[in-house]
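All protein chains but one are shown at their positions in the complex.
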Amino acid sequence: MLPLLTNKRWLKVTAFKPHNNRAWLGVLPVFLIVGFSAVIPLMTVVNYSVQDILDFNSRFFVGFQWYRDTLNDARFVDAFIRQIGFSATVLAVEIPLGIAVAKGISKTSRMTPIVLVLLALPLLIPWNVVGTIWLMFARPDIGLLGVLINAAGFSYNYTADPLHAWLTLVAMDVWHWTSLVALLSFAGLTSIPAPYYQAAELDGARAWQVFRYVELPRLRGVLVIAVLLRLMDSFMIYTEPFVLTGGGPGNSTTFLTQYLATMAVGQFDLGPAAAFSVLYFLFILLFCWLFYTMVMRNDER
Amino acid sequence: MLEVVDVDLKGAEPAGEGFAHTFLPGEITVVLGANQSGKTDLCRLIAGLNTRATGRVWLDRQEISQLDSRRRSVSMVYQAFINYPNLTVAQNIGSPLRAQGIELPAREARVADIAERLSIQDYLGRFPHELSGGQQQRVAIARALAKQARVLLLDEPLVNLDFKLREALEVELRDLLHASNTVVVYTSSDPRDAFSLGDQLLLLDGGKKLQSGKPIDVYRQPVDARAMGLLADPCINELKHEAREGALRPEHVFFADDLALRGRSCIAFELTVIACETNGDESFVHGEVAGAQWVMRCDGIRRPRLGSRVSVKALEQDVIWF
Partner (left out) sequence: MAKIALDKVSFTYPSADKATLANLSLQIAQGESHALLGASGAGKTTLLNVLSGLLQPSSGQIFFDDIEVSQLSGRQRQVAQVFQFPVLYESLNVADNLAFPLRVQKLTKSKVNARVDYICGELGLDAVRQAKPKSLSLFEKQLVAVGKALVRPDVSLVLLDEPLTAVEPKIKWRLRQTLRKVQAEFGVTMIYVTHDQTEALTFADRVSVLTADGIVQTDTPQAVYQSPAHEFVGHFVGSPGMNFVPADVLSIPGAQRVGFRSEWASLVTRAPLMGVIKRQRVQGTRKGKVYGLVTVQTAFGPIYVRGDLADGGADAALGTAVGVQVDRYVAFANQQKVAESDRL
């Protein structure tokens, strides 16, 4: 019954030397994979972002020119603000809604596994299919949702009204991703030992106090993960708005990825697009880092 | 015979500073130490498992330090009840035999024999999760015995069991282990195990060897207060007398009216009672003597009033001076 790892010879040697660097060899494959999958492509982009490349033989070093241009580009700034607005909105809806859904699932019912599978269904649908579903679902002329809203007396047309387009996008994202938050929260809730609930009940705690003082503190870990995942994902959203609104009407739903795609694929401005990409990447990193340190510092206190 | 040489259980000392110890076959050596004293590391070092401990291991005059753990003639029982969950009890016990390439009829005979010795013969067809904790640990011990290794390591095997189960298993274990000509290393943090199981005793403290010998000799002549404390239940009573420092075991403090003390040279103390504990056959009276925390262990149920001052005595010969 010996653990598998101990059979490796190089681990054995550690038993006789206090310090041994051979263990680093074990991590080498990871470095290689990360190098190929992330660092090398990223460096290519960085390379493009500081040069003006016309063809293979004529390239000029331009320094931070592309970066300055990008940051001064009004359309970039607009898309950026829209992006933040979108991410903030979906987070503000999905996190509480996900927790609420998780709380609504019985932990002991025989139906629970079925409910969980049903919940997970939207997560299994390919992004562009989600876009297509909503494209048809929300159409004011033939889509079920669009027709119903109009029949209820609201004039609704997401292809013409920027606000409607926005709401539809948010609704789509919520429909697509709330289950993820709900599943994570449900896992968090089921890991709370029964005595905690029992003690709170004997203390006379009301439902919201049980939530606030028993459940929420113990959901922290999974919620941090949920927020990080949703933050990154929503910040990089591309396929669904591309299919649903194409960034319109006007530029009202043009988010960063969409603008980037226009720049790189549509106009073939590789230099600015590369600078854009690097900035984009840094912003996501920055947000995640900010959020994470905020949470951790709070934890320290 | 198992020898360990230049052992450093914390892996912190330079080579050459470690301790050595010899374990004899047919004897149970109880390794006694507090948590984090390196008991588990010692077992893992002998078994060839990954550990921070460093040192060399010799078995029957052959060095096995470099040998793969699977090729050492060593088996180990852990604190947690570790069995293969998807194998029946019989398959669990037979697994080391199968690994040794022993054919089925012989294997079954041996499994049946070992199972009977550990009184689990009725559960051979069950799975580990269908057994109680005590039975699960019996299966783990049976599997370790089945391997018929020259060294058997038991790392606090009874610590997670109910107290009544423990009592029963302890008695059985001793007979079982003595019947084989194996080197048995049994780690524990409970001083009672030293006497009830140990032919030999090895005291560990902070990754170092503190003392070794027959339990009663270590009990009578501890090298220092730590060694004395390790073999005291629950702890020792420290005292200062004419600039000398010494200590008394809890069972060596008596109420002053104890008749058997008459006519023998005693030291008297005043003890302020702060707590009384009892398990029926013994009572532990916790108190304060000259600012130090003391415990006395006495027969039967004794409950002096809390806060009262009582006269207590100890035989001069029982005081151990350091």
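Letters A and B mark the chains in the order given here, with residues in each chain numbered from 1 onward.
One rule holds in what follows: a residue touches a chain if its C-beta (ideal position, glycine included) is under 8 Å from a C-beta of that chain, and two chains touch if they have at least 3 such contacts.
On a predicted model such as this, the values are computed, not experimentally measured, just so you know.
Engineer: Wait, the hidden chain, what does it touch out of the ones we have here?
Structural biologist: A, B
Engineer: Decide which residue listed in A:Val90, A:Leu119, A:Val214 or A:Val227 touches the omitted chain of the complex.
Structural biologist: A:Val214
Engineer: Have a look at B:Gly33, B:Pro215 or B:Gly246 and name the one touching the chain we're not showing.
Structural biologist: Considering all chains, including the one not shown, the answer is B:Pro215.
Engineer: Who touches the missing chain here, A:Ser155, A:Gln198 or A:Thr293?
Structural biologist: For the chain that is not drawn, the touching residue is A:Gln198.
Engineer: May I ask which residue of A:Arg110, A:Arg206 or A:Arg297 touches the chain that does not appear here?
Structural biologist: Checking the options A:Arg110, A:Arg206 or A:Arg297, the one contacting the hidden chain is A:Arg206.
Engineer: Which positions on chain A touch the chain that was left off?
Structural biologist: Within chain A, the residues touching the omitted chain are 193, 195-196, 198-199, 201-206, 209, 213-214, 216-218.
Engineer: Need a quick check: the contact residues on chain B for the chain that isn't drawn.
Structural biologist: Touch with the absent chain occurs at residues 132, 162-164, 167, 174, 192, 195-196, 215-216, 219-220, 234-235, 249, 251-252, 260-261, 264, 274-281, 284, 286, 299-301, 306, 315, 317-318.
As a convention for this text, only the chains that are shown with their structure count from here on.
Engineer: As a quick test, compute the distance in whole Å between the mean CA positions of chain A and chain B.
Structural biologist: Centre-to-centre distance between chain A and chain B: 54 Å.
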